[in-house]
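With one protein chain removed, the remaining protein chains of the complex are shown where they sit.
Entry: chain A
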Amino acid sequence: MKRKAAGSPGTARNSKMSKIPLDKNKKYDRIGSFTILDGQKVTGEDVGNNFFLTKEAIGKTTNCLLQENSDFFKSFSVVIATQLPEETLLNLGSLLWSHNIPLLVCRTYGFIGYMRIVLQEHCVIESHPDNAHPDLRLDRPFPGLSQYVEMLDLNTMSKQEHGHTPYVVLLLKYLNRWKAEHDGKPPLNYKEKDAFKKMLREGILVNEHGVPEEEENFDEAIKAVNTALVPTRIPSEVSKIFSDNSFSNFNESSSSFWILAKATKEFIENEGQGSIPDMTADSKRYIELQNVYQEQARKDVAVITQRVQKILLDLGKSADTIQDSEIRLFCKNAAFLRLIRGRSLAEEYRPNTAKASELGSYLDDADSDVVFYFLLKAVDRFYTQYHRYPGNFDDQVEVDVVKLKVPALARFSKSGPLMQTSKKNTYMKCSAAQEVIKLITHQFVPFNNTYIYNGSTGCSITLQV
């Protein structure tokens, strides 16, 4: 994570509200450098709200660093826009979209938080999935694994060895026996898997009184039946990548992600992962088995590397454009690749591409927090019209409710409860910081593409607009 984060310049617009703690969180997460751009002056309420401004700062201009110009923005990895007026935001959005620079839009309004990620394409190699099952290839054992398993004979082992034979070996041995008795087919349904478990259970050694010994490795094998016998197939997120349009537009400007994806696609049936789970085993045989998988993974990586080099040469690039370490990383995560395709702000706002009816249908559920999406848009319109936020002045709250309903109605023919105005939502600043880290490091998976947080209930929702 450090590797990519260090030296990545990020920028933020309008440092007054959600911004400063976001900077703090980014700093603590090791972003190399960032630039703050703000055109407004510090007021008393900012100092009341902001940990990094002091009383003496009131009245000074915050970081009015640069006039907007397109070259300036091109130099950043990510741009964060906080509490920007709609018009400025749309201009900034279209500029960044055309230069393929991710934009994170952040808004807070009272107890409500809103974020929108605007990017064309985001590829993730290291998505760090939470519940990945080990890729054991028991349904299609590679020769090295088959040979190793055949080499071990459960019948001639000592009691100690028998109880410490890695469960992967047990599963494969019993699977071979099962297949021999069932026309070469593995246990397919619940009933057959139960019978297979029973077969494993019968393999546990018994003592002279006929009582089964405690063999933890067999328990592990039985527990693993449901997950380890799932046929190896390409995960849906990865198939999505393999069928993506990027392959038809494949050319010399394609990124290394797409070159690696192409090599993997060509290799598809055999890619290796080289990782085995922890299991009851003696160190020696555990390491041996681990080496068997590692060896296969090394072979697979070598084949992929050849393919990558060939693709690079075909594109007229040097064969070492993509480092071995990057290829290994890609292969190790091949099952967990992720691709996010985003929508531009222009698409979100343009009447013929806006998802008005789809989003409107959320409002059939009276409790849906999607109502705040519409309300925040109405607030933006309100600001454009009146140059202040609704509810800002105590004596105008009721008047503002009426005024706010007009743009809300004009656009969506619906209205919801009025919010109170206050910009206190550290929660959003921190979530924003997390997402920026994901965007810059290309690790973990960012949300797609709009996130709304309701601080009054502690609930949140993600939707695509």
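We take it that contacts are C-beta pairs under 8 Å (C-beta built on N, C-alpha and C of every residue); 3 or more make two chains touch, one makes a residue touch a chain; residues count from 1.
The rule we apply is simple: contacts and distances are computed from a predicted model.
The unshown chain of the complex is recorded in UniProt as "NEDD8-activating enzyme E1 catalytic subunit", chosen from "Succinate dehydrogenase cytochrome b560 subunit, mitochondrial", "Glycosylphosphatidylinositol:protein transamidase, GAA1 component", "NEDD8-activating enzyme E1 catalytic subunit" or "DNA polymerase delta small subunit". Within the full complex, the residue among A:G44, A:P85 or A:P212 touching the omitted chain is A:G44.
Within the full complex, the residue among A:I268, A:I287 or A:V399 touching the omitted chain is A:I287.
Between the chain not shown and the residues A:R107, A:H122 or A:K429, the one that touches is A:K429. Interface residues of chain A with the unshown chain, by the touch rule above, are 21, 24-25, 28-30, 43-45, 47-51, 54-55, 58, 110-111, 115, 127-130, 274-275, 278, 281, 283, 286-287, 290-291, 294, 332, 391, 394, 397, 417-427, 429-431, 433-435, 437, 444-448, 451, 453, 455-460, 462.
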